[in-house]
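Here the complex is missing one protein chain, while the rest keep their positions.
Order as written gives the chain letters A, B and C; numbering starts at 1 within each chain.
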Amino acid sequence: MTDRRFKKRTIFLIAYLIFALLPIYWMVNMSFKTNQEILSSFSLLPQAFTWDNYKTIFTDESWYSGYINSLIYVAINTTISLTVALPAAYAFSRYSFLGDKHVFFWLLTNRMTPPAVFLLPFFQLYTTVGLMDTHLAVALAHLLFNVPLAVWILEGFMSGIPREIDETAYIDGYSFPRFFITIFLPLIKAGVGVAAFFCFMFSWVELLLARTLTSVNAKPIVATMTRTVSASGMDWATLAAAGVLTIVPGAIVIWFVRHYIAKGFAMGRV
Amino acid sequence: MSVTTKPVNQKAWFLILPVFICVAFSAILPLMTVVNYSVQDIISPERRVFVGTEWFAAVMRDEDLHAALWNQLKFSGAVLLVEIPLGIALALSMPAAGWKASATLVIVALSLLIPWNVVGTIWQIFGRADIGLMGATLQRLGIEYSYTGDALHAWLTVLLMDIWHWTPLVALLAYAGLRSIPDAYYHAARIDGASKFAVFRYIQLPKMRGVLMIAVLLRFMDSFMIYTEPFVLTGGGPGNATTFLSQYLTQKAVGQFDLGPAAAFSLIYFLIILLFCFVLYNWMQRLGQTEKEGGHD
Amino acid sequence: MSRIDLDLAHSYKPNPQEDGDYALLPLKMSFEDGGAYALLGPSGCGKTTMLNIMSGLLVPSHGSVKFDGQDMTRATPQQRNIAQVFQFPVIYDTMTVAENLAFPLKNRKVPAHQIQARVGQIAEMLEMSHQLDMRAAGLSADQKQKISLGRGLVRPDVSAVLFDEPLTVIDPHLKWQLRRKLKQIHHELKLTLIYVTHDQVEALTFADQVVVMTRGKVVQMGTPEALFERPAHTFVGHFIGSPGMNFLPANVAEGALSVGGLGLSADRELPAGEIKLGIRPEYLRLVPVGAIGALPATVRQVQDIGTYLLVTCDVAGQTLKARLAPDATPPAVGDRVGLQVLGEHTCYYKNEELMA
Partner (left out) sequence: MFEWMAWTTPVAIFFTCIVLMLAGMTVWELKSPTTMRKGFLPMATTRGDRLFIGLLGAAYINLAFVGMAGWITEWLSLEQEPSIWISFVVSMVWLVWTLRKG
């Protein structure tokens, strides 16, 4: 009886995994074909295997600079998010103070507000302060939803650390910064990793703000991809190759945090 | 946030300050600006006319907006209806430990890390009847499938894409909830002679309640602001079949550059989100509280 | 209700090579119908593994489990009709106390009026009648554990009820009450109870038969008296009693016993070689120095424990402890005294096993 049950579950799981992988497989498949082949024949494997599409991306500056731009603003964003979120999360997890619940709720609403709502003023704001088309602009704009997220996740992890540890450290004569860096941070290493992962993820996948706040110099890969319709029709093959390349960093990051993903989801209540 | 008794310390505000400034810069100033825009007719930066609540009236009576809102609600409802049960089922069938668990976890989580426009692109490619695997297969099965031509097909394709994209989030949350159940519970249930269904109903589901709440909240909110994927896949069409709220707003703001109406629309949108957020947040808080009272395990 | 026979070994590793790979070394034992048993041993000795094998949560890697002579090695807990209570409270959060108690019966399709009667009876026994309609999730940890106990006892027809250190989370006062309650229930319901614990007082006061285990091995099974008087293994002597048994290395050559070079005359036949003497502190008598058959010793420490005096002495480089009556005149620290180590209660061990 258990065996049959087990089988049913496994079949369901495998079916889902196929469903999850098939669309990605198809894109990978296309990225190794030529445009001609894509449009003329239909096959599960490339008939004339080619690396040309990837070559195009790695040699054409308008393509590869997109990746560099994206990585730059994602990195800036993740760094700032964590730096400001760490002390705040500590405050939320350890103290009660005037308006704490309301501030927490307000932060949460920012995670939930569609970026489209703030699109207009962002455009005006960054134009006025002269940040338009810079990496910093996108990084700052993404703080809107990443900081609340980071605070939320970190607060969850920090609440899991008993308060006695803080008190012991203070009795031992540690100053707050020293305690925080040498004792507390190592304890919530996993939490910081998970928070960084989610900041990376949401900044990496976002398109609307990134596209609106950049034009040339800081144009992210996600925006580059939306403009592949050329005079000669869609450049499917290059588009597929670019898409595959955007999946790679995410896949690498998942691999590194795979042990913490589930925990991070539960603890941080993402 | 937990509801235990924490020491009162107003100095904690200094720790909050950086976050406060960062988010205020990106949220409060823009919000004030939006309010300003919403009461003016901005012809050019130098020529602005105060129009009162005219834009709000216009937006509230906009038939297209009603359509978009209705479309949005249907879509969000469908998303929850499919993704929550599917995610739970998926979590239940995922292996608990070992390399299989790691591999499954990575494959399942993969779609979450794909940039949203690439998600759109993937499905654009996958669904096309001429060059896409799904489109072509359906075509050969004799189904006249076209997500660019048929409104229903387009809507369903966007839904399928969202399921593909986001069910993993629900699954991972549910999975995390399941892993937190001590073995003793399963042992006790076996001793008590509980059926598989009873185990699900009385152990797994109650223990997953907290994470499922978050799943519902996140999926509802995120589906409510869905923009990029349908933008890439269908561009909101055919007609307005897949035009959701964000789409409509962006069309107005960026496409037509109607600052006033777009701002009024933004505010209404924001108010809707605020209400949902508030209700769900309080619901979660209360849930957290009852769980605390139940405490200890 | 049935007799349980175990003849098995268990390893969590697929290919056990040495003793250390086994959670349970090969053992053979029986639990009689209607008895009250305790499995006693330090954490990690295999008690819980053994319990889980009996309840059917675990299939032993070798050997068999028999209920009334019938092979049940691979039977589910349900087929074995066994109840088990775990170390930490397991309650069904969404149910009331009454529903929690009724759950095992309901799953077995017992008629509703019988369920109600039985739940009422158990709640009465556990003094929870006034809480029946409360949600179980809102109760304190020890209340929850009482519910767990109740679920273990609610089925009247079980083969046995197994307890896995069920009183760990309960405060000392209530612990005492509940243990008495369990004993009372055992008398009333005549169920076979098997109780796992690392606390000797709990085991000795609860059970008729105590099974002492260490490192995956059953070292002795017997009544509390037997464990006290004739520990079959030095571990048992050491583990049971407070303080545990004193051990003194000795040598037997040509029929003569000597300790630290001093000859003593034993009342029993002893084989030649290195042996150990085991004397309970209760039976170690202080006598004047130079008394016949006494070992010279130096008093190191005298403690007043309340109900008795504990005297720690040095004998030939070994430390021995003696219990004296509270009204006895204790020697002063540094005094030279004689210790009477041989007597009818003295046990003789070879290779840690009792031989005489």
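Methods note: contacts are C-beta pairs under 8 Å (C-beta built on N, C-alpha and C of every residue); 3 or more make two chains touch, one makes a residue touch a chain.
Note that the structure is a prediction, hence the values are computed from the model and not measured.
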Considering the full assembly, with which of the depicted chains is the omitted chain in contact? A, B
Among B:I21, B:L81, B:A103 or B:L275, which residue is in touch with the absent chain? B:L275
So which bits of chain B touch the chain we can't see? 29, 32-33, 35-37, 39-40, 42, 45, 48, 50, 52-53, 56-57, 60-61, 268, 271, 274-275, 278, 282, 286
Determine and list the chain A residues touching the chain excluded from the picture. 98-99, 101-102, 121, 124-125, 127-128
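Definition applied: only the chains that are shown with their structure count from here on.
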Set of chains whose contacts include both chain C and chain B: none
Interchain centroid distance [CA atoms averaged], chain A/chain C, Å: 56
Write out the stretch or stretches of chain C touching chain B in their complex. 52, 55-57, 76-78, 82-84, 86-90, 92-95, 103-104, 107-108, 135, 137-138, 140-141, 144, 148, 151
Chain C partner contacts - residues on chain B that touch it in the complex: 182, 184-185, 187-188, 190-195, 198, 202-203, 206-207, 290-291, 293-294, 296-297
Show which residues of chain B lie in contact with chain A when the two form their complex. 1-2, 5-13, 15-16, 18-20, 22-23, 25-27, 29-31, 33-34, 37, 89-90, 92-94, 102, 104-118, 121-123, 125-126, 130-134, 136, 164, 168-169, 172-173, 175-177, 179-180, 196, 210-211, 214, 218, 221, 224-225, 227-228, 232, 245-246, 249-250, 253-254, 259, 262-263, 266-267, 269-270, 273-274, 276-278, 281
